[in-house]
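Only one structure is covered here, and it is reproduced in the block below.
Only a single protein chain was left out; the remaining protein chains are all shown in position.
Here is chain A:
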Amino acid sequence: MPEVRFHSVFDIIGPVMVGPSSSHTAGAARIGKVVHDIFGTTPEKITVYLYESFAKTYRGHGTDVAIVGGLLGMAPDDPQLPDALKIAYERGISVGFVPKSDKVDHPNTACIVLKKGDRRLEVTGVSIGGGNIQITEINGFKISLSMGTPTYITIHDDVPGMIAQVTQIFSQANINIGTMTVTRTAKGEKAIMIIEVDGYNDALLAQLKQLPHMINVTYFE
């Protein structure tokens, strides 16, 4: 049978969202929000590359507005979402959209590049329907982050010992790590860990955030 992409009844009934399209508006906002959470700060420059259906119908569906809303930290049901482009402009954020004609694996694909000073984050996300999304690439690394698998994403300074400290926290909490990906923009710069786990507790997130050299930790389920 095909891969199981939808896990929860709320993937089918929900989300409550600002219209008009669950894939092109709510899904787009969710992709933006995940990227915002991973980046952990407001970017100076946003560039969004859009593919296939996203490239062809993004204006009509408010995909552009929704992605930027997400990147500003808005959820799909945020009543301010329709005004996201204006809000970004007022905050002096440079925003660009580039529709691409390249063939990609999924029709609703967006590649988002955020910049602030020397920091750069590049994330590819796909909107698979009903507002559900998958993150397929972070900084050139193929990953498979589907909402539905408990996942921690950390951004931290690229210094020795970070992986050991993080995994020790999981070990002490008796939480099993399923998969783990470590990537960085450049040696000694910022690094990212993507950790899929079999459990969650509130205390753990706080513990991770308190580690020295930790910049941001996000939990997705």
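Just so it is clear, contacts are C-beta pairs under 8 Å (C-beta built on N, C-alpha and C of every residue); 3 or more make two chains touch, one makes a residue touch a chain; residues count from 1.
The rule is short, and it goes like this: contacts and distances are computed from a predicted model.
J.: Leaving aside the chains you can see, what is the UniProt protein name of the one that's missing? Options: "Acyl carrier protein", "Spermidine/putrescine transport system permease protein", "L-serine dehydratase" or "Electron transfer flavoprotein subunit alpha/FixB family protein".
T.: For the chain missing from the view, the UniProt record says "L-serine dehydratase".
J.: Among A:15, A:43, A:70 or A:125, which residue is in touch with the absent chain?
T.: Only one of A:15, A:43, A:70 or A:125 touches the chain omitted from view, namely A:15.
J.: Could I get the residues of chain A that touch the absent chain, sorted low to high?
T.: Chain A touches the missing chain through residues 1-2, 4-26, 52-53, 56-62, 77, 79, 81-82, 106-108, 127-131, 221.
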